[in-house]
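Omission of a single protein chain aside, the complex is shown with its protein chains in their original locations.
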Amino acid sequence: MSGHASNYQPKSAFAKWFHERLPIMDMVQGQALDFPTPKNLNYFWTFGGILAVMLVIQIITGVVLVMHYTPHVDMAFNSVEHIMRDVNSGWMLRYMHANGASMFFIAVYIHMFRGMYYGSYKAPREVLWMIGVLIYLIMMATAFMGYVLPWGQMSFWGAKVITNLFSAIPFIGDSITTLLWGGYSVDNPTLNRFFSLHYLLPFVLAGLVGLHIWALHVVGNNNPTGVSVKSAQDTVPFSPYYTVKDAFAIVIFLMFYAAWVFFSPNYLGHAINYQEANPLVTPAHIVPEWYYLPFYAILRAIPDKLGGVIAMFGSILILFALPWLDTSKVRSGNYRPIFKQFFWLFVINCIILGFAGSGAPDNYFLSHEAAPPDQWALTYKLVGQISTAYYFAHFLVILPLLGLLETPKPLPASISDAVLAKSHPSTAHVPAE
Amino acid sequence: MNVLKTLAIAAAGLVLSLGAAHAEGQKTAKDISFSFEWPFGHFDRAQLQRGYKVYKEVCSNCHSMHQMSFRNLSQPGGPEFSDEQVKALAAGYQVQDGPNNDGDMFERPGLPSDRFPSPFANEQAARAANGGAYPPDLSLITKSRPGWYGTINQLINGIGGPQYVYSVLTGYTPDDQMTEELKKEQPEGKYHNPYFANGHWIGMPPPLSEGAVTFDDGTPATVDEMARDVSAFLAWTAEPKMEERKRTGFMVLIFLGVLALLLYLSKKKVWSDVH
Partner (left out) sequence: MSTAEHAETNRRDFLYIATGSVAAVGAALAVWPFVNQMNPDASVLALASVEVDLAPIAEGQEITIKWRGNPVFIRHRLAAEIEAANKVAVTDLKDPLARNANLPESDQATDANRVVGGKEQYLVMMGVCTHLGCVPIGNEGEYAVVEGNVKHGGWFCPCHGSMYDTAGRIRKGPAPENLAVPQYAYLSDTKIRIG
């Protein structure tokens, strides 16, 4: 299935009998244990494993939380407090699940930025990349619905704002919104269906992750040089080399995760979500969770409601087109000096976008003070607009042009050469043809 | 390239360190310290017991505490009253139960398993009795009211919930400091308090006065003391498992640290033939 035959030999009579009926050990050996993996992968490549672990953790903590949660508007908030106070280790399960979502997004952003820097989206990995973007989209939907379930003030009002976006769609917008709500506003039917879908989507994600790994194994891993594997010399078997390296990286990540769960479990959330939802009182600042802030900034940057919605979804959908927008033949940013600088500018821009999404649009950027209207002022909104323009410019203008205008650095002949050159810098390296 | 990478990190850092400002009008809470702050912090049992008394005798006349049951008062990590004390405390209240065999609701003495009784039957009754303002439930008040803002500020100092409560309780502008302007602006039945999160006029009259409560351990009941104690108590009601959380956290981090070290050494060993 993935261009690598396994040399699995069943060792016992039972193993042989089973192998003839379901060759799963054969697949495990071929795809996980023996799989030839470039030997120069750095720690940015451990985030795939970290993400898989986080998905499993979210599913397990989620399933046990559901054993105690009640998805009804009158009981949801109290059931979550019941979990926090009465259920054995309930506080830990809840904090793991809530902070686990943030960890999941930190890891996915690093994973995506890794892909963007090293050109992992380029041929022949376009489908791999697009499955990844689809995984990201479904992660966002899952997290959005999950945040509604505790039925706090931010749960309710965040749901109201985002579901209201759909009413911007011409002609059918209001019907769609009513369909989503199951009523005339966000209420019990909405909560129940979000609960159902929030339980379902992670399993869809697990399936997509399977496809993602399949797509990866057909073409093989990218690596920091971007130069393809030329011979077995360039690779090592996945186990034990990358199993132990991934395990180490996962445990370090778990320490980071544990620091949040046990010592600052509410920092990444919103204090106001500890108030039960009140449909009649809007909070002073409706803000989504931090991992949505850049998109929230993009949404608010466009004055027109429909325009904002299109820009927001467009900013994610444009990622699907990335393999074709970047015209460079060179994969890795290590050998693209100008691209490298624009990549970091893009990262800085995303961070600025995040901050732009965090405050009231008419306040001065990074302040709680409102700017006077009808006057030029560096407001959250203005910063958001500039950053949004730059975001789209990066994909639509900068990347296409860079490929045509940039002179890349000479590539190493192979991965082995690059590894040797690193450990023996005196060895002159042969430029690639 | 290193320049830009550094710039990226610096930008993140700079931007994160700004924004120590506060919500419209709300004065930054007074940053008093509590015994339970920081990773090694834990509650002061005596303080929690005094705080409970302040809640019971002053606050509970208007504020409910729906998430708390009497039995919580004896569980580890809290005020840790004895089981007998809790039984007596609970029995001091009349709690509604029923219906009985005639179909009527009736009153009976409280049990440890009962929730703290509410002063009002529902929100509407609470508003009617308080000039339209709703005295919020206090179970989670210290987790839902930031005393200050700022990305780095909140990461290091927490959200300042207990400090918010303390500041509101001790932050009323005294009569002799009310300017003529303020007196003219003063809405009916409201009091001036710059620490209040929802504008400077709060519907609650200053609830604490010197000696309002007599503490069993003899601590003088100054307004400052009562405010500190009840804020600490409310921090516990919002997070009764805090001590267990920190304790478990240490063990988890130490364990993971040991495992990380072992895995690192294993990784180095496995890779020694490649590098």
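All chains are identified by letter, namely A and B, in their written order; residue positions are counted from 1 within each chain.
As a convention for this text, a contact is a pair of C-beta atoms (placed from the backbone, for glycine too) under 8 Å apart; a residue touches a chain by one contact, two chains touch by 3 or more.
The shown structure was predicted, so the numbers you read here are calculated from the model rather than taken from an experiment.
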For the chain not depicted, the shown chains it touches: A, B
Sole contact to the chain not displayed, among A:Leu51, A:Val73 or A:Val87: A:Val87
Option touching the unshown chain, where B:Ser69, B:Thr142, B:Gln163 or B:Asn193 are the choices: B:Ser69
Identified contact with the non-displayed chain, of B:Gln85, B:Gln186, B:Thr219 or B:Ser266: B:Ser266
Chain not shown, touching residues in chain A: 60, 64, 67-68, 82, 85-90, 92-93, 247
Touch list for chain B against the chain that is not drawn: 69, 71, 75, 112-113, 255-256, 258-259, 262-263, 265-266, 269
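One rule holds for everything that comes next: only the chains that are shown with their structure count from here on.
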Whole-Å gap separating chain A and chain B, where each centre is the average of the chain's CA atoms: 34
For the chain A and chain B complex, residues of the former touching the latter: 39, 78, 81, 84-85, 91-92, 95, 236, 240-241, 244-245, 247-248, 251-252, 254-255, 258-259, 261-267, 271-275, 284-285, 337, 340-341, 344-345, 347-348, 351-352, 355, 366-370, 423
Residues of chain B that touch chain A when the two form their complex: 1, 4-5, 7-8, 11-12, 15, 18-19, 21-24, 39, 66-67, 72, 136, 139-140, 143-146, 149, 154-155, 158-159, 161, 238, 240-241, 244-246, 248-250, 252-253, 256-257, 259-260, 263-264, 266-267, 270-271, 274-275
